[in-house]
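Mind having a look at this structure? Questions to follow.
The complex appears here without one of its protein chains, the remainder shown in place.
Letters A, B and C mark the chains in the order given here, with residues in each chain numbered from 1 onward.
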Amino acid sequence: MSHNSFGHLFRVTTFGESHGPAIGCVVDGTPPGLALDEAALQRDLDRRRPGQSRHTTQRREPDAARILSGVFEGRTTGTPIAVLIENTDQRSKDYSEIAAKYRPGHADYTYDAKYGLRDYRGGGRSSARETATRVAAGAIARAVLGPAVIVRAALVQVGGDRLEVPREAWDWDEVGRNPFFCPDAATAARWGDLMDAVRKAGSSVGAVVQVEAEGVPPGWGAPLYGKLDQDLCAALMSINAVKGVEIGAGFAAAALSGEDNADEMRPGPDGGPPVFTNNHAGGILGGISTGQTVVARMAVKPTSSILTPRRTVTRDGAASEIVTKGRHDPCVGIRAVPVAEAMMACVLADHKLRHRGQCGADGGEAPP
Amino acid sequence: MSHNSFGHLFRVTTFGESHGPAIGCVVDGTPPGLALDEAALQRDLDRRRPGQSRHTTQRREPDAARILSGVFEGRTTGTPIAVLIENTDQRSKDYSEIAAKYRPGHADYTYDAKYGLRDYRGGGRSSARETATRVAAGAIARAVLGPAVIVRAALVQVGGDRLEVPREAWDWDEVGRNPFFCPDAATAARWGDLMDAVRKAGSSVGAVVQVEAEGVPPGWGAPLYGKLDQDLCAALMSINAVKGVEIGAGFAAAALSGEDNADEMRPGPDGGPPVFTNNHAGGILGGISTGQTVVARMAVKPTSSILTPRRTVTRDGAASEIVTKGRHDPCVGIRAVPVAEAMMACVLADHKLRHRGQCGADGGEAPP
Amino acid sequence: MSHNSFGHLFRVTTFGESHGPAIGCVVDGTPPGLALDEAALQRDLDRRRPGQSRHTTQRREPDAARILSGVFEGRTTGTPIAVLIENTDQRSKDYSEIAAKYRPGHADYTYDAKYGLRDYRGGGRSSARETATRVAAGAIARAVLGPAVIVRAALVQVGGDRLEVPREAWDWDEVGRNPFFCPDAATAARWGDLMDAVRKAGSSVGAVVQVEAEGVPPGWGAPLYGKLDQDLCAALMSINAVKGVEIGAGFAAAALSGEDNADEMRPGPDGGPPVFTNNHAGGILGGISTGQTVVARMAVKPTSSILTPRRTVTRDGAASEIVTKGRHDPCVGIRAVPVAEAMMACVLADHKLRHRGQCGADGGEAPP
Partner (left out) sequence: MSHNSFGHLFRVTTFGESHGPAIGCVVDGTPPGLALDEAALQRDLDRRRPGQSRHTTQRREPDAARILSGVFEGRTTGTPIAVLIENTDQRSKDYSEIAAKYRPGHADYTYDAKYGLRDYRGGGRSSARETATRVAAGAIARAVLGPAVIVRAALVQVGGDRLEVPREAWDWDEVGRNPFFCPDAATAARWGDLMDAVRKAGSSVGAVVQVEAEGVPPGWGAPLYGKLDQDLCAALMSINAVKGVEIGAGFAAAALSGEDNADEMRPGPDGGPPVFTNNHAGGILGGISTGQTVVARMAVKPTSSILTPRRTVTRDGAASEIVTKGRHDPCVGIRAVPVAEAMMACVLADHKLRHRGQCGADGGEAPP
């Protein structure tokens, strides 16, 4: 048990505070012989990096990932891969207000309640900065999954404004072109206006992220407490500010009839595995992948750090007010998109190895 | 790692198939000296038991729980508590159709894909029957939590019909009186009509369950991958047919502004801990309990077993059709209510012990 | 984490007290499709069963193992296998002395110190009776290992009397013929005389068990904290009354020179894997199997329950004396032989699956 680790056979441990010397992670269980270098990590890290549009925080951090172990001559060795990201943009500033008062919606109060003290500089361990290490781990997970499994995410709602383009009309290339990871250019433009208004008002908004995996073969996941959807939900819920997670039809399934919700099965082409007429299940039945696209969504709450004063209390329990100044994302959901991908990749990598461990590569096992 | 266990210091392992000789669980890590007997387990089991109204399956199983170990002279000893529930109502019937064909929405296909074989009798391990062992474990968890922490759940939506009574007007006594665990008698009556129509149509509907815990002190949960909300979501998502989970405002938070979503803090009465003006957070900030009521909701999909024929394939890949006969709950969400309570109780018991392990009873620690 | 579980991918959880209704285990992670039935478990259980010679306790327990789950039509399904062994020979007797006084060398005092109470009937959870469940789990582990891996153990020392027959002259068939699991008939006869004297004197003696596995391929085990020898030592040390464990040359290695201790390598026959000139390493280098026979030994202390009075204290701290009456093994090391086999089989089964999970069946992995 470790409060700062997740996964079993592909196991990630992260460490570090927002304003300490460095953050990082140790990834244990990576199979040997996989091609891996720092550039692969950097590609994903750059997508999460702040300061890339006017819609995210203007903090500038190169987020340069350094591999300290576990890779030799460009290949993984099977030993733990440690990744270090130095903290470079730690502005020396006055933290006395945040040290003395609890910011509503932040972890300030609960860390103090639990531990009796906290590293208040920039939110310490509870800062979203830690998600950079998840993205690094996710890049390693992609190497484990190989090219056959594609994990990608998109933003599908900003504040109350939902993407209305149907799933089959999404343009995944567009996701890489606009600052919202939005699969539709027109919607992205609309969200740009919305965000400008939010920023001007000193306010913030929430968002919904959809993350998918194509190419997952049937059989990953394990009943009853190693379910693929269970682990996926836990992984997404562990991301800062996430308040809800759903698989496939999700909450909407509650309102469907059994007939409408059924994903009927048909013989697959060329004698291959069966196909499904629909995917309300989100690619998972009984906790095990069906071979369809795995689909999850997560709801991200509006950024708690806003310019409007909020009532709060001091560490000593006195009534007070607080305005969170500084450089904050008015919609943390945007930069959560590559983080959601990373978490899904990590969960899938873990289950790939777990399935192989228990069932061999193809499921089942010849009797001894 | 165990695919059939959950929790860390309070750890539950379940076993058993729907039509095998018995199902059961082993609960490890229960503190010693707690009063516990079979009657305490039976009270919760009886709430989940089938056949108690016309709205649930007419299968009759006494679900009598027998404690095999870990309790001596009415008190827990600190050793593992094994609970056994014999399967008594295993009708000898013809399983040849379910053996040969995949029921859409069930785990039949994925179990076969993963394991190469499956115990098809009554769904085997994937049957909701397993949740009886969770309820037994939950009763033990309640003993760990003690009377100060109250865990209870209610149904808040059946099909598309939501409970409209505001939370503060709920009648928890009513929850025990109607067959829907509904905190409002009028709504329960309406749902009764709705369910009659569903049953008559040979159809099924989904539901949404809300589960809450009062009396959780601040400080339970642990960043970053032992978050209370993360573990809670995983536990709820592991329940059969659950497709979505949310904490506090959940998905609705995405559409709120930062101002509206903020739970402001005020000095507590009599110099006690601070109070919050609202509870969008659902009692959890940064993965750690705030001292407010912990609030989660889960979406349950409509029962997959319906009387309307659905297209499917046989094990050999041939096109076919299937009608799931037999005694099934037309809304599995109803009997999921006590299961949701049990899972929340287990997660909280685990975190109570984990918090005490790392931080002592009160958080913090005197320096050595 | 579970105090009553061991293993990772092949994970065993045991429960039960000596004089409760039953003891048992849940084995999680068994690959699907393996042939398994109760007879396979019974074969190993019968070797551990008490009352089979005058040298072991005369308690009579059929130790009939019942499989409750995880096996369908004679094959494992991949779901947890629960095994139940009812306690039948619980003589109703007077436990007041053992309840009130601490037996030296027993866990009575430490259980009370830890838990504040204990199930004192027959030693409760600390009774060697629990090892029956390990033997059942070991039989399942053998199914996982298949016929290519042979795990077997022998007694090599009783009290101060060591087996002097060199390893290459052992007769494994003889192990099954004498009551000491001794690979030499003459030595067994000598030990019979020694044990008669010990029993007559109301005394007890210790023993040393050697356990071996042939057919383990190179590559099982994992640096640095999943080492095969580490897990093996932990598993053997968890057996009641074991006070020391060693691998290969063990403690004797400390006195060897580097030259003498070196297991030199030579090209294998027919271009096969290399062979070693010796096996001081006990088949493990760097925590990973070499392909040689895995060799471990464990020291078992003399039975603490003896007929000679020993000084002790009561629960209330008063000076007292105690004589442990009842039916006890004068040398618990004898019946520990099949238990040692079971523990080694479980550890190897776990590492077989773990190796396959991380490295595939053959080690290494094609780059993606």
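In the analysis below, contacts are C-beta pairs under 8 Å (C-beta built on N, C-alpha and C of every residue); 3 or more make two chains touch, one makes a residue touch a chain.
Predicted model, so just to flag it, every value in this text is computed and none were measured.
Counted over the whole complex, the shown chains touched by the missing one are A, B, C. Contact with the chain that does not appear here is found for just one residue of C:Ala35, C:Ala189 or C:Ala318, C:Ala318. Across C:Lys93, C:Lys114 or C:Lys325, the residue that sits in touch with the chain not pictured is C:Lys114.
What subunit A contributes to its contact with the hidden chain is residues 1-5, 8-9, 11, 13-17, 20-24, 26, 28-29, 32-33, 66, 68-70, 72, 75, 77-82, 84, 114-119, 124-125. Within subunit B, the residues in touch with the undisplayed chain are 1, 8-9, 29, 31-35, 75, 78-79, 143, 145-147, 223, 353-354, 356-361, 363-368.
For subunit C, the residues touching the chain absent from view are 1-6, 8-9, 14, 102, 104-107, 109-111, 113-117, 125-126, 130, 157, 159-160, 198, 203-208, 218-227, 229-231, 233-234, 237-238, 240, 243-251, 253-259, 261-268, 271, 273-274, 277, 280-282, 284-291, 299-306, 308, 310-313, 317-319, 333, 354-355, 358-359, 363-365.
Convention: only the chains that are shown with their structure count from here on.
Computed centre separation for the pair subunit A/subunit C is 45 angstrom, with centres defined by C-alpha atoms. The mean-CA centres of subunit B and subunit C are about 38 angstrom from one another, to the nearest whole unit.
Taking each chain's centre as the average of its CA atoms, subunit A and subunit B sit 25 Å apart. In subunit C, the residues that touch at least two other chains are 1, 8-9, 29, 32-33, 75, 78-79.
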